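I have a structure here, written as structure tokens, and I will follow up with some questions on it.
In this view, the complex is presented without one of its protein chains, the others remaining in place.
Showing chain A:
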Amino acid sequence: MPLSVSLSIEGDTTVIELTGELDAKTAPDFHRTIEKAAGHGTHTVEIRMAGVGYMASAGLRSLVFAQQKVANDVTIKVVGAIEPVSRTIRTAGLDRSIVLSDE
């Protein structure tokens, strides 16, 4: 299943909205968007994942990659992830550096 990625800026937040599945095939699209988002220089990068039904380990890697791309003082938020996706993030321990929130 393909992934659709959209990028916008809302005030001091760069918003990336993902819909579909985040796996090895689709992660490169997300990587490119992260690189663009990192260039925006906002204080928060919000990744809206409510429409992501499945995230493979390649998707986790994208989140780690995102952390590397943005400046140290930038907060990365993952918003609205469904339970299996947020569990994947929590199991790997990425919730220690990425803010997980329901909305």
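One rule holds in what follows: a residue touches a chain if its C-beta (ideal position, glycine included) is under 8 Å from a C-beta of that chain, and two chains touch if they have at least 3 such contacts; residues count from 1.
Throughout what follows, contacts and distances are computed from a predicted model.
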UniProt protein name of the chain not shown, from "Lactate utilization protein", "ABC transporter", "Peptide/nickel transport system permease protein" or "Sigma-B regulation protein RsbU (Phosphoserine phosphatase)": "Sigma-B regulation protein RsbU (Phosphoserine phosphatase)"
Per the touch definition above, residue among A:3, A:47 or A:60 touching the missing chain: A:60
Touch residues of chain A, complete complex, unshown partner: 1, 23-24, 27, 54, 56-58, 60-62, 64-65, 68, 91-94, 96-97
